[in-house]
Every structure is written in C-alpha cells, then in structure tokens.
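Okay, so here's the structure we're looking at.
The complex is shown incomplete by one protein chain, all other protein chains being positioned as in the whole.
Coming up: chain A.
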Amino acid sequence: MTDAISVSGLVKTFGRTRALDGLDLVVHTGEVHGFLGPNGAGKSTTLRILLGLMRADAGTARLLAGDPWADAVELHRRLAYVPGDVTLWPNLSGGEVIDLLGRLRGGLNKKRRADLLERFDLDPRRKSRTYSKGNRQKVALIAALASDVELLLLDEPTSGLDPLMEEEFRKTVREEQRRGDRTVLLSSHILAEVEALCDRVTIIRDGRVVETGTLSDLRHLTHTSVEAELAGSPDGLADLPGVHGLRAENGRVRFDVESAALDGALRHLTDAGVRSLVCQPPTLEELFLRHYDRAAAPATEHAAATR
C-alpha cells in the first residue's frame, strides 16, 4: 500500500516567522488521519502547500504520488478540500455553490448531494450571505463529500456545526472509511471526533511534529490512573519506578502509573489483595494538553503565523 501523503522536512517562512520548521507527515492510503495542533501551529499552511497554493521553502511533499505544486490541476481532480474558514459568494445560493464546486472538480453524485442536503438539514435556496457560519461550513462539506474523490483534505470541518450535525459528519466519514479506498486528512480541535474517527494522528506544534502514531501508540506515552480498595497495605508501591502521586487512606490507594510500569504495579496490588479496582486509560485530552501547555508561552508570537 502506498502513502496518500508523504511530507518530509517541510519549511515555510513568512517574513520573519517560521510557520513550518521541518515538518514530517505520512498519511497511508485508506486511513483517516488526525492532524492536531494549537492555533498557529502550521496546520493550514501544510494543507495549502499540499494543495499547491503555496510553495515550500525547503523539504519535499508528495500527494497521491504527484508533486503538489507542479501537478496541482491533475491532483485536484482526485481530491476535495474544505477550508477552515469557509466564505462564499454572497449572492449565490448554497445549492449553486455546491453544484459549482462539484462541477469544477469534475462532477458530483446527484443522489449523494440530495442525501447529504437532507442529512445536514440545509436549505440550498438561501443566498450565501444569509447563512450562519455553521451553514456555510455545511455547504463546503456537502460539496466535498458529494464528490467521488480519493482524498479529502478537511481543515477543522466541524467548526460551527451543532452537536447533531457533528454526529452526522462522523457518520458520513465512517461510511467513507468503510469503503476503504478513501483517504481523509482531518485537522481538528475536537478530540472526541479525532478519537472516534481517526486511525492515526499527528500532533504538531510550532511547525514541527511532536507526536505521531496510532491512538494506542500514543496512549502508551501517558499515564493510566488507578484507584483500588485493598485488603492489605500496599508496601513498596510508592518506590516502584513509574508510579506517581500515590495517596493512600483507609485501605484505598490512588496513583498514576506510566504504561510501561502498569504490569508491575498491578502485581503489587494483587499481592496486597484487591477488593475493587478502577483503571482509567489516558485520554487524548491529556496527551493534547501536555503539548498545548508547553505551547502556551510562545503561542502569542506565533499567532501571526496562522495563515
């Protein structure tokens, strides 16, 4: 199986700001890939380079086995894109925009268009200037999802959608996933969405990848929190490597443990006699916050690099 997207060492500077600083990204064909990062991390810039709208200063990018800049038009026949901030032509109706974008891409599936309009509950007759942000987003999403393309590039596609519509979006993407031949690169801030949909994720910060892998790979990087009621006393548990924040009172213990040390810690507990046990897997949220927190300080100076 080839890779739908492979990017390595991508650098892009705008004046003095370095939006991308040696970014690597690999998206396998047929997978839904989550692309995460704080505001201004370089997600949109990466997508624009993949679309041949911008040219990288250094590094290589391959998209569907082609060069995103030189083969832009040919590649665009095989992909659909939903921008992060959808703006439409104010005096065109939503239906007109959907048809136009679909036809520019080489035609769209009429049945699917009607189906999606119903699922997303969009009135296609209204002029674009009267649409709310969520409705504009729906227009771009329907235009993208109704096209028969190999690759979907979605830049925060559910921003502005209500929870019901978010659920519809997830259903639609899962259906795409089941077909097995569509690749989706999904940049998002909604962790539940990424956890529900994505096979693999890449987290970037300051234009560089900080984590990449399957969700279970990434979970290994964080702590599991354990809460247990014990028959005896948990002697020596606090001294185990990889166990943090142990608190014990009235026969109950609570602690966090690194994934690698989980096995040893549980053995220790069973030795003491376990009456009850609650074990919580690390959430993506924790993973996320670890990188976001570190980004908090320099975030302001990079805010200018969002574009």
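In this text, a residue touches a chain if its C-beta (ideal position, glycine included) is under 8 Å from a C-beta of that chain, and two chains touch if they have at least 3 such contacts; residues count from 1.
Just so we're on the same page, contacts and distances are computed from a predicted model.
Here one chain is missing from view; checked against "DsrE family protein", "NADH-quinone oxidoreductase subunit M", "Thiosulfate oxidation carrier complex protein SoxZ" or "ABC transporter permease", UniProt names that protein "ABC transporter permease".
Only one residue in the set A:10, A:101, A:116 or A:186 touches the chain that does not appear here, and it is A:101. The chain not shown here is touched by just one of A:8, A:60, A:87 or A:233, and that residue is A:87.
From the set A:28, A:62 or A:127, the residue in touch with the chain omitted from the display is A:127, counting the whole complex. Residue positions on chain A in contact with the hidden chain: 48, 51, 53-55, 72-77, 79-81, 83, 85-93, 95-101, 103-106, 124-127, 129-130, 140, 143, 153, 307, in rising order.
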